[in-house]
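Selected chains only, in their assembly positions.
We just call them A and B in the order they show up, numbering each chain from 1.
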Amino acid sequence: MADTYVLVHGAWHTGELMEPVARHLRDRGHTVHCPTLAGNRPGDDRRTTGLTDAVASLVDYLETQDLKDVRLMGHSYGGMVISQVADQVPSRIRRLVYWNAFVPLDGESLNDLVPPHYVALFDGIAAANDGAVMLPYPIWREAFINDADAALAEKTYGWLNPHPNKTFVDKARLSTPLAAMNLGKSYINCQQDTALPHSLPWHPRLSERLGLFRLVECAGSHELCFTDPERLADAIERAGRD
Amino acid sequence: MADTYVLVHGAWHTGELMEPVARHLRDRGHTVHCPTLAGNRPGDDRRTTGLTDAVASLVDYLETQDLKDVRLMGHSYGGMVISQVADQVPSRIRRLVYWNAFVPLDGESLNDLVPPHYVALFDGIAAANDGAVMLPYPIWREAFINDADAALAEKTYGWLNPHPNKTFVDKARLSTPLAAMNLGKSYINCQQDTALPHSLPWHPRLSERLGLFRLVECAGSHELCFTDPERLADAIERAGRD
């Protein structure tokens, strides 16, 4: 079955970094797009780009490419974006797939869903860097890419880009709660993902906001796209298929 | 070691549907029985058959076949049944094995152990169908057999039978709490089983009611009997052995 996937990256990432995953999905016969959201592109202004801009850039991508029956996957911060895109252009989307991703209620920001010490950390870094947040390396190595060796952790850290803090502060706008949206919904939970502490977890805390949804799990960290892109592609296919 | 297993199906299922699992256990040298409980047999009256009838039908089976040293496994709703059978004929049973199954206290019904929205859904369906409940396909596909592809989800849905709602409403009667029963006890938890939401989980919420018990886990949904019967047979053997 040849399906259409759009893979939406998380904070600090770009669409290009999802390409190794995309290749495995293409090998299985699917069409895969990996756009980069406004805010994470080379020239974007990290001071002013907000959540609305990121959402608009993805809506624009779907419309420009005239994509239909899309299996729309969002990773981490990308969940904030795909949720609102689904609210705005539901007719283009067949199924939402959240991969350890935020599932907002109307009026919630990403910062409302993470531990307070992360908010304080990000706000402090952004204040010193014209609104751009970079993730400190020790957090990356221990809590985000815990399943990599040091060489891979360091190499991939070099691929990240400064992220506009405004997208963490801006509130999601949803005309319909996700649980009430009449779309297929899946949640991929990487079992060793500690980007959020397991005392304040992705699943089931955020996943169950989807109402009826399909759970797919596999071993791996928050950065399985780097540590085992084939395993992630397999999980995406099990989550995205009808 | 050639052991005797009795595999008790869940709601909407029959003993015949456990046969693929039984075959793998027989290949390992065991004797395996897969009876169908009263309430799920072709001619059974779905309006009047209750939990007591289901329990009596299993007691009758064990006695008619004169089974001893039984490793008695119950799946899901089957946990309501094996718990009471163990209370009534403990001398025939060597070990109870719960596979994502309900573990009642005296006086509790299955409906006391599931989310309220399931009770409302089942009651509504039963009211419109002479007391028989059929599980809506979207719930089956997303929350029960989330690890299948669409073809397998559809095929297996066709094998289910309408279930008497009275067995969900009737209260379990136990003279001794399961934690105090002097029998071996094991709990098999399929890690992606979302038939109960993970915020109101099978394990450890229900499993720990067994007192001292052996935990066995494996990947899979609530319907691993269909999606990977060999993996389930392996888990049953690890749970059921001395």
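Assume a residue touches a chain if its C-beta (ideal position, glycine included) is under 8 Å from a C-beta of that chain, and two chains touch if they have at least 3 such contacts.
This is a predicted model, so every value here is computed, not measured.
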With 2 chains placed, the number the full structure-file assembly comprises: 3
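Going forward, only the chains that are shown with their structure count from here on.
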Where subunit A and subunit B are represented by their mean Cα positions, the distance between them in whole Å: 37
Footprint of subunit A on subunit B - complex, ascending: 138-139, 141-143, 146-147, 149-150, 191-192, 194, 197-199, 219
Subunit A residues within the subunit B interface of the complex: 184, 203-205, 207-208, 212-217, 238, 241-242
